[in-house]
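For reference, the structure is listed below as C-alpha cells.
Just one protein chain is left out here, and the rest sit where they should.
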Amino acid sequence: MIQSYFRRYGMHLILIPTALLWLSPLIWILVTSVKTRIEVFDPSSGLLPHVFIWDNYPAAMAVAPFGTYMLNSFLVTGSILTGQIITISLAAYAFARLQFPCKNLIFGLFLLQIMFPIYAIFLTNFLTIRELGLLNSLPAMIVPFIASGYGTFMLRQAFRQVPTELGDAARLDGCGHFATLWYIYLPLVRPTLIAFGIISVVTHWNDYMWPLLVTNSESVRTLPIGLGLLAKSDSGADWTRLMAATVIVVSPLMMLFVIFQRRFVDSFMHAGLK
Amino acid sequence: MRFPSLKPTRETLVAMAMLLPSLVFLATFTYWPILRSIYFSFHDVMLGSNKIFYLGWENYERVLHDSLFWKSFRNTAFYTLITIPMSLVCALLLAVALDSKIRGIALYRSAFFYPVMIPSVAAGMVWVFLYAPGYGPINGMMDALGLPKLEWLYSSTWALPAIIVMSIWKYSGYFMLILLAALQLVPRDLYEAARLDGVSGWHQLIHITIPLISPTIYFVIIIGILHSYQIFDYVYVMTQGGPADATNVLTLYIYQNAFQYQDIGFASTVANMLLLFIGGLIAVIALTIGRRVHYLGR
Partner (left out) sequence: MATVSLRCITKRYGEHTAVKNLDLEIEDKEFMVLVGPSGCGKSTTLRMVAGLETITEGQMFIDGVDVTEAEPRERDIAMVFQSYALYPHMTAYMNMAFGLMRTTSLSKTEIRSRVMEAADILNIHDLLERKPKEMSGGQRQRVAIGRALVRKPKVYLFDEPLSNLDAKLRGHMRAELKRLHAELGITVIYVTHDQVEAMTLGTRIAVMADGRIQQLDEPMAVYRNPFNLFVASFIGAPEMNLLHCGLDAAGLGHTGFLKSLPINALEAGEDHRSVLLGVRPEEISIAAVGQGTMTGRVERVELLGPEALAEFSIGADRLTARLRVDQVPPVGTDVGLSIDERRMRLFNADSGQAINFESV
C-alpha cells in the first residue's frame, strides 16, 4: 500500500522541487522587473519586492525603441518562414514524387546542410552579405535561412504519406505538378507545416549572433540585439530596467507558448521521430 | 545510376524548377561559404582589403602553434563534452519521470521546456544576475547552506562550469521532449514482462528502455553537438571570453580574429578547424554509438 502511494506521489516529491528549480530564473526575471534598484542589490531583502514598482517598464521602453525592435523581429521571422515554406514545399514535392537523375545525391546536399548552422560558417557568410551590399538591412537577416534542409526533409516525409492515387486523380482533374502541390498536397500536410513553422519561428526569433554581425543601426535591429545592447550599456547597474526589458523581449514567444502549448510541445517532440 | 538520356523529360524539368530556389540559397549561403573558408585559410586576407597573398599552410601552422587557439579549443571541447552527456542524463531522467502517467504532466513539461523559448541573450543576462557574486541569489543560497560564496563568472575556474550549468538548464527540456516522444512508443508490455521476471526499475531502465530508444538518444546527441555552437551567444553576453580567456571558445575566437584583428585568413583557418572538430566528433559518435543503435522493427 505504502509502495503504491509512494509510486504515485513520490514522483511528485522529486519533480516539484526540480520544476521549481527550473522555473526559478523565470521567477527572478519577473520579480526583479518590479523591484526598486536598491532592493536588488540588498541580498537580505529576499525574493519578493516590498512594493510593486511598475516604472521599470516604461523606463525600458523609453531607453530603446523596443517597438521598432519588435516590428523588425516580426518582419524578419515572418519573412524567413514564408521563404522557407515556399522553398521546402517545392523541394520536398520534387523529392517525394518526381523522378530525376542524381536525385539521391542532391537530397544528400540538402541533408548535409543541417550539419552547417549559421554559427559554424558565419564568417564567410558575412562576407557574402557584404559583397551583395545587404549589410545592415532586414534582408541580410532573412536570406541565409531561406533554404532549409531540415524543413525539406520533414516535409518530404509528410508528402510521402499522401496516397499516390490522389496525385493520379488530380492529374485526371487537370492538375499539373504545381497545381497538385498547391491544391492537394499542401492542404493535407498542414500539421507538419505548423510544426516546422513553430520550430523555425522559435529559432529565428531568438537568433542573436547573426543579426549582431550584420546589423548596425537602430532601424533594423531585432529584439535580442536590442536586449543585448541594453545589457552591455548598463553593465550591471540597472538590473530592474534590464529585467523589465527582458520580460518585454521574452513575452511574445512565451505567450504564444502558453496558448498553443500542445502544438509547441508536439512540434518539438516529433522532431526526433525520423 | 541510370545514365540520363540526352533529352530531359518533362518531369525532370519540373523537378529542376522546383529545386532551383532551394539550390540557389543552399549554394550561396552554405556551400559557397564553406569553399571560400577553405580558400581563405590558405591565403593572407584582411577584412576590407582586396589584396590576397598565397600563404600555403602558414595559417595552419600558426594556428597549431597558437596557445590561445588551443585554449579556446580546450574550452570548446570541455564545454561540449560535459554539457551534452549531462543534459542527456538530466533529460532522460526527467523524461522517464514524466512518462509514468502522473497527473499534471503538461505543467511539468512546460516547466522544463520553457527555457527553449527564451533567447540565449536574455537567458545569459539573467544568469549573470543570478551568478552575481555580491547580490545574486545563487551566492545567497550558497551562503544560506553554509558554503563559501564564489566569484563565478569572474573566476577563471568557475566561469566555464557556470555557463555549462546554464546550458544544461536551457537544453535539458528540449531533449526531454524528444526523449519523451520516443519513450511513449515503447510497448508497455515489455515493462510488464520485465516486472513479472523480477527485473527492478533501475535495470529496466538500463536494459530495456535505453536500448529501445537508442536511435533517439543518438539523434539527441547529434542535435546537442550542433547546438553547442550557440555557446557564442552566452559567452559574448556574459563574459566576453574572460576572465583571462577562461571562457574563450572557438566561435568567439574566430569572431575576434575576424572583426577585431581583421585577419580573415587566420579566422577562416580557425573556422575550418572548428568544422573539423565538430565533424570529427559527429563521425566518432556515428561510428561508435551509431553502430550499436537498435532499430525497433526496422
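Order of writing sets the labels: A and B. Residues in every chain begin at 1.
Following the convention adopted for this analysis, contacts are C-beta pairs under 8 Å (C-beta built on N, C-alpha and C of every residue); 3 or more make two chains touch, one makes a residue touch a chain.
From a predicted model like this one, the values you see are computed outputs, not experimental measurements.
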| item | value |
| --- | --- |
| Chains in view that touch the one left out, judged over the entire complex | A |
| Which residue of A:62, A:166 or A:258 touches the chain not shown here | A:166 |
| Options A:70, A:175 or A:256, residue touching the unrepresented chain | A:175 |
| Where the missing chain touches subunit A, by residue | 163, 165-166, 168-175, 179, 183-184, 187-188 |
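Definition applied: only the chains that are shown with their structure count from here on.
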| item | value |
| --- | --- |
| Subunit A residues within the subunit B interface of the complex | 7-8, 11-12, 14-15, 18-19, 22-26, 28-29, 32, 40-43, 86-88, 90-91, 93-94, 98-102, 106, 109-110, 113-117, 119-128, 143-147, 149, 152, 176-178, 202, 205-209, 212, 223-225, 227-228, 231-232, 236, 239, 242-243, 246, 249-250, 253-254, 257-258, 261, 264-265, 268-274 |
| Complex contacts: residues of subunit B adjacent to subunit A | 1-2, 4, 11-12, 14-19, 21-26, 28-34, 36-37, 40, 94, 97-98, 100, 102, 104, 106-130, 132, 134-135, 137, 139-140, 143, 169, 173-174, 177-182, 185, 216, 219-220, 223, 226, 229-230, 232-233, 236-237, 251, 254-255, 258, 264, 267-268, 271, 274-275, 278-279, 282 |
